[in-house]
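Of the protein chains in this complex, one is absent; all others appear in place.
Entry: chain A
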Amino acid sequence: MKINNVILQFTAKIVFFMIFFYAVHIFFAGHYTPGGGFVGGLVTASAIVLLIIAFDLKTVQSILPINYIYLIASGLLLALGTAGIAMFTGKPFFTHFFDYFNLPILGKTSLHTAALFDLGVYLVVVGVTMTIIQTIGEDE
């Protein structure tokens, strides 16, 4: 039976942004406080799952036209690249670098290559979770 889902869909539209930006906050806070790429990726995937529950799988795929297999591959490439870039400068595998930069709005910030590795973990976690849920969900 097809029913009217206005309340759930309107709430999902608002709550999606709250969950997504909280996931971004967890991802960037992971260096000094609890959080990081894994939890951020899982929270982002749960935000997309909320959209899939409130709307349709086809609608969400047309809103976010992402092939999650490519997302997994790019995350793995990013992690391998940040780990292997140290070998070109003569340092051992997985050596990370950091330095302080003066960014326009944020002021003095330390940028660390471990954040790029974490971004790779984030992309892989989002890709794997969404691939599992979509392949189970669209099975007729």
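Convention: a contact is a pair of C-beta atoms (placed from the backbone, for glycine too) under 8 Å apart; a residue touches a chain by one contact, two chains touch by 3 or more; residues count from 1.
In this section, contacts and distances are computed from a predicted model.
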{"item": "Per UniProt, the name of the complex member that is left out, chosen from \"Membrane protein\", \"Na+/H+ antiporter subunit G\", \"Light-independent protochlorophyllide reductase subunit N\" or \"NADPH-dependent glutamate synthase\"", "value": "\"Na+/H+ antiporter subunit G\""}
{"item": "Of A:Met18, A:Ile69, A:Leu111 or A:Ile132, the one touching the omitted chain in the full complex", "value": "A:Met18"}
{"item": "Touching residues (missing chain, whole complex) on chain A", "value": "1-3, 7-8, 11, 14-15, 18, 22, 25"}
